[in-house]
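Just one protein chain is left out here, and the rest sit where they should.
All chains are identified by letter, namely A, B and C, in their written order; residue positions are counted from 1 within each chain.
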Amino acid sequence: MIGSTPPLLELRNVCVNFDTMAGTAQGLRGVSLTIDRGETLGLVGESGSGKSVTAQAIMGLIEAPGRIASGDILWDGRSILGPKGKALAQSIRGKKLSMVFQNPMTSLNPLMTIGAQIQEVLTRHLGVSRRQARERAIELIDMVGIGMPEQRLDQLPHEFSGGMRQRVMIAIAIACEPELLVADEPTTALDVTVQAQILDLLEEIQRRMNLAVMLITHDLGVVAETCHRVAVMYGGQIMEDAPVQDIFNKPCHPYTRGLIRATPRVDQVNERLWSIEGMPPNLLAPPPGCPFMPRCPSALALCETRPPSIQTGAASIAACWNTQTTYHSEPSHVRTP
Amino acid sequence: MKLNRFLLGAVGMGLLLASTSFSNAQDITIALSAEPSTLDPQAREDGAERAVSDNIYETLMQRLPDGELVPGLAAELPVQIDPTTWEFKLRDGITFHNGEAFNAHAVVASIQRVIDPAFNSEQLAYFGTISGAQAVDDLTVRITTTGPDPMLPSRMYWMKMLPASYVTDPAVAEVPVGTGPYKFVSWQRGSEIQLEANADYWGGKVCVQNATMRFVGEPGTRLSGLLAGELDLIVNLLPEFVSSVPKAVAVEGLETPVIILATDTGVTAIPEVRRALNLAIDREAIAESIFGGYADPAQGQLVNPAAFGFNKDLPFYEYDPEAARKLVEDAGATGKTITLLGQSGRWLKDREMLEAVAAYWGETGLTVNVEIEEWGQFLSRLFSKDVRPDSVLVVNSNELLDASRETTFAYQAGSGAASNSDAELAAWINEAVAEIDPEQRAALYAKITAYANERDYLVPLVNIEDIYGLSERLDWNPRRDAKLMIREMKLSGC
Amino acid sequence: MAAISVYGADTAPPKGRRWELLAELWQDKAATAGLVAVLVVVLASIFAPLVAPHDPAAQDIIARMDPPFWMEGGSTTHLLGTDHLGRDILSRVIYGGRASLLIAAAVVLVAGGFGTMLGLLAGYRGGRTDSVIMRIVDAQVALPGLLLILLVISAVGPGITTLIIVLAIANWMIYARVVRSVVLGVREMEYIEAAEILGCKPGRIMFLHILPNLISPLMTLAILEFTNIILAEAALSFLGLGVQPPATSWGLDVASGKNYIFVAWWVVAFPGLAIAITVLSISLFANWLRVTTDPQEREKRFARGQAGALRRAAEAKRSAA
Partner (left out) sequence: MTKFLLHRLWQGFIVVIVVTTVVFVITRLVGNPVDMALPLSATDAQRAEFARQTGLDRPIFEQFVTFVGEAVSLQFGDSLWQRRPAMAIFWEVLPNTLILLLAGIGGAIVASLFLGIFAAVRPGGLLDRAVTTVALVGLSLPQFWVGLMLIMFFAVIMKVLPTSGMGGPAYLVMPALTLALPSLARLTMLVRSSMIDELNKQYVKTARVKGMSQSSILFRHALRNILVPFLTLCGWELTYGLAGFTVVVESVFAWPGLGYTAMQAIQRNDPFLLQAIVICISFIIVIFNIGLDVLFKLIDPRIKIG
């Protein structure tokens, strides 16, 4: 990696707080991440670990009661946060930086034709004429695998199935040939059969357009198939960030290992499903030490009081006091690419 | 904020428009309290219609502002040539607004129209005694009556004259054509009627050239129009407003609020209680407070002081609450209930009077139950011959200025709204109606009113004055008969 | 909403919840003022004979249209002045609240009770019952409401009872609609099905299982309707079709004073103000209550407050620097 070229997107120690009546919940607690051009980053973790909040922070969707309390988000080395980053954020959002949401059923405006919803992003960012936009929309619809694009263009979302709608969402997201696509659990709400199609479509598009993808999921299988690098989140923090092979072959963090063990295996039908005991941390009053400590099978005494140190490998990061003991202790059963 | 801009715009627009509607020096705007139901001068009994028609149409007889009866379209006072025939000489050279000549034919046609049963005029009550009319020559008319009718001349002060060719035209309801000082211009339904001066008027030039009569139901809105300078004359000014308006003029009016007592039923059947009810009321205070001084205590009778038959020797009912309480107590009526039926908002200060009277009566030891009914129910109870309300407040108005009206309405058993069953009194009233000799009639009415006064058949309250609000530039003396004669109005410019 | 779960929120101490609510109310100054005003009005109405300085019907013929005490010619005998019959306006406003509040409460009870019953029935029974009831609701909604109210009052004659019945007849539909929609939602829930499977009688299910779900929406609706009725009563009284003397209500006092507004504004202003303040206070408090009974809205309100405080703090820092 050449030091002078900044990464496409960089999160620096981002903290997001939610002001609730019960107190201030710390949604993100100093998240740092980078995504390079053309790279697919998998963001995994259980519900409430902060994956979606991270995506929202990137997309500028944090609204009251949430707020970005500290940290910075850089696009190509320049901040897109705060008043100073506003102009840049506006110029890239939807154009160079786009997003696909979890639930395609509600992500489209129910009262606008899908044609209009695709075209408006084109006319806004590329300044093309209505006719050009329409032609391009037809191409896009065709590209994401929807038949009879011309007729479909004038239909309303309720005439589409969930999978079809997600294809439309993808068409919208890639309309301006972005550099980074954030996909927040794009297949969770879909049928299993459709899930694979959508993932294939995403992969194909990623390859064809050479865009960076941040794929948020809790499905390690999907991660293993599609991602170059994986970041594991827990309790609003990044627990481990490493190339996909390392994650599966030599997971550093006890939580990563737990996650991998909790993934059902097709080849061992009779094995009892493993689960991580205990509850996620209370984000209103997160423990001063490692958030995973209460559930960690290999916790040390200092884990309770001191935040985990950052251990850095060649291209990986793990937030754990005890990485040595857990290293290689459990070979992964998940197939690696 | 957007709203601000909207408001500013609205005000600006208003300024622009208001500036264009400046009133001309010889034009006035009058606010009536209601819209005429028709402009046919003979069909309805409608004060708003009268206010307009009085300026367009004329009558054979007219009254001077103080009430004196003088010839109008008639050239001189009529002559009674036999007990049932009156002869009128007409003025020569008068034409209607449509160019038609005013003559005996017009008079005959007008009279025959209004007395025709098929026409079913509401004014028939005024003209019930007229049986017909004949033209003797072009300018002489004889009017015949069913019996001797001493009141005929004053009746002819009420009957408006139409062009002979116009009496059957349906347009008469919307486009009035008379001989009067003002010509009809237009009627914008729901908002106003425009009149203009009749340049050929036989009675001479008038000051006001154009008159607009607007219909404004709310007294407060009328007042605001006067204060805002949009109106020059408003009718039925509330006494409280007198000090607020540029000019206020008042005249003894035609209206007398009266409470009719049921003499056969309820607690009011006891004569002492009826007397107590009369003594309990402080009429001075009602006149002073409710009517702001623009009313006078009624002199023990319902008859209007300006009317023929008014008994000026009758005693006033004194205000004596102690005596009233004692009378009620002696009669053993203390704690008994008396119902007081009335209206709210139909007559000037009706509700206030009800509340005041109820309070006074309450101090005698009676329990007063005020009932305010919808007009329809009120009427059916007022006219019911079977069950008389203990007491009912009505406001009587006498446009003909003759005691026959009041006596048949409130005194005569079995007629109108009267609540007694005194056959003797009823007979006297019939006698008076047919009596030709004025002195005899006056004596009869004096007897009638004194008799009823003594027996407390009625609780007459006050004689109300009519108050008008005028703009600074308008001069006008209101008339006893409540007619709004625009030709009598003077603007400062002429 | 952000996909964030707040663990441990339910472990907040249950003690002193009422005080917490009060503290929360105190944060919303407008709602607090509203509640206080409503309480004052209600208490004054209930204890009118103790509070009112004069008999509201007592006429003082000398002291007609006296201005309030702070104006020239006013006196402390009649703090808010007197009306056109010399009656004490303050006392009349205090007593007038009785009729206005009573009518509004009665109408809300009658219309709310009737509408709730029919809405429950329609929502729970469904099918023909539902469509018949909802057709009636639709049909009545399409009637020229006020014209018919005027028609009925003019036929039957005005009075408090007439007013209550007529307003109730004109206002029950909204309860039926709201209740029905809530019931339709609740009906689908598992616990109702469970209760049905367990063999609970329909009546028991309706009142024990479904009715509790209605309390919050019905409360909000009833409070808003309450204010509507106060205004409706005033409007009908203004037209001379409402409460009739010697009874008194705010609407009636405005109506009988309306002609004097240009010479004695206080005759109309104070009863009118009583209406406006009562309605406004109830609305303010109801608004707060609506948000408070809706956990999501409540969180949002809190967050907005926090955001505002942060913004203000930041601004203060900036201006200090």
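One rule holds in what follows: a residue touches a chain if its C-beta (ideal position, glycine included) is under 8 Å from a C-beta of that chain, and two chains touch if they have at least 3 such contacts.
Being a predicted model, the structure only gives us computed values, none of them experimental.
Peer 1: Name every shown chain in contact with the chain that has been left out of the document.
Peer 2: In the entire complex, chains touched by the missing one are A, B, C.
Peer 1: Just name the one of C:V108, C:I205, C:L221 or C:V279 that touches the chain not displayed here.
Peer 2: Considering the complete complex, C:V279 is the one touching the chain left out.
Peer 1: Among A:M169, A:L201, A:M293 or A:A319, single out the residue that touches the unshown chain.
Peer 2: Spelled out, the listed residue whose C-beta touches the missing chain is A:M169.
Peer 1: If the hidden chain were put back, which of A:T5, A:S70, A:Q90 or A:S161 would touch it?
Peer 2: For the chain that is not drawn, the touching residue is A:Q90.
Peer 1: Of the residues C:L22, C:L43, C:A58 or C:L146, which one touches the chain left out of the display?
Peer 2: Looking across C:L22, C:L43, C:A58 or C:L146, the contact with the absent chain belongs to C:L146.
Peer 1: Touching the hidden chain in the full complex, which residues of subunit A are there? Just list them.
Peer 2: The missing chain touches subunit A at positions 59-61, 90, 92-95, 98-99, 101, 103, 106-112, 120-121, 124-125, 156, 158, 169, 172.
Peer 1: Using the document's contact rule, name the residues of subunit B that touch the chain not shown here.
Peer 2: 1-3, 6, 10-11, 13-18, 20-21, 35, 37-38, 43-45, 117-118, 120, 122, 124-125, 128, 173, 188-192, 214-218, 220-221, 224-225, 227-230, 374-377, 379-380, 383, 409, 416-417
Peer 1: Please output the residues of subunit C touching the missing chain, sorted low to high.
Peer 2: These residues of subunit C touch the chain that is not shown: 1, 30, 135, 138-139, 142-152, 154-156, 227, 231, 234-235, 238-239, 251, 254, 258, 261-262, 268, 272, 275-277, 279-280, 283-284, 287, 300-301, 304-305, 307-308.
In this text, only the chains that are shown with their structure count from here on.
Peer 1: Chains as vertices, touching pairs as edges: which of line, ring, star, complete or other describes this one?
Peer 2: Drawn as a graph, the chains make an open path, so a line.
Peer 1: What is the identifier of the chain with the smallest separation between its Cα mean and the overall Cα mean?
Peer 2: C
Peer 1: With centres defined as the mean C-alpha position, give me the subunit A-subunit C separation in Å.
Peer 2: The mean C-alpha positions of subunit A and subunit C differ by 49 Å.
Peer 1: For subunit B, jot down the residues that touch at least 2 other chains.
Peer 2: Touching at least two other chains: none.
Peer 1: Can you list every residue of subunit C that touches 2 or more other chains, as numbers and ranges?
Peer 2: Not one residue in subunit C touches at least two other chains.
Peer 1: Under the stated contact criterion, what part of subunit C meets subunit B in this complex?
Peer 2: Those residues of subunit C that touch subunit B are 57-59, 61-62, 64-65, 84-86, 154-155, 157-158, 240, 244-246, 256, 258-264.
Peer 1: Touching residues of subunit A toward subunit C in the complex: what are they?
Peer 2: By the definition above, subunit A touches subunit C via 18-22, 25, 27, 47-48, 52-53, 56, 62, 64-67, 279-285.
Peer 1: Taking the complex as given, what residues does subunit B use to touch subunit C?
Peer 2: Result: residues 218-220, 223-224, 227, 238, 240-241, 243-244, 282, 285, 288-290, 344-345, 351-352, 354-356, 358-359, 370, 372-374, 376-377 of subunit B touch subunit C.
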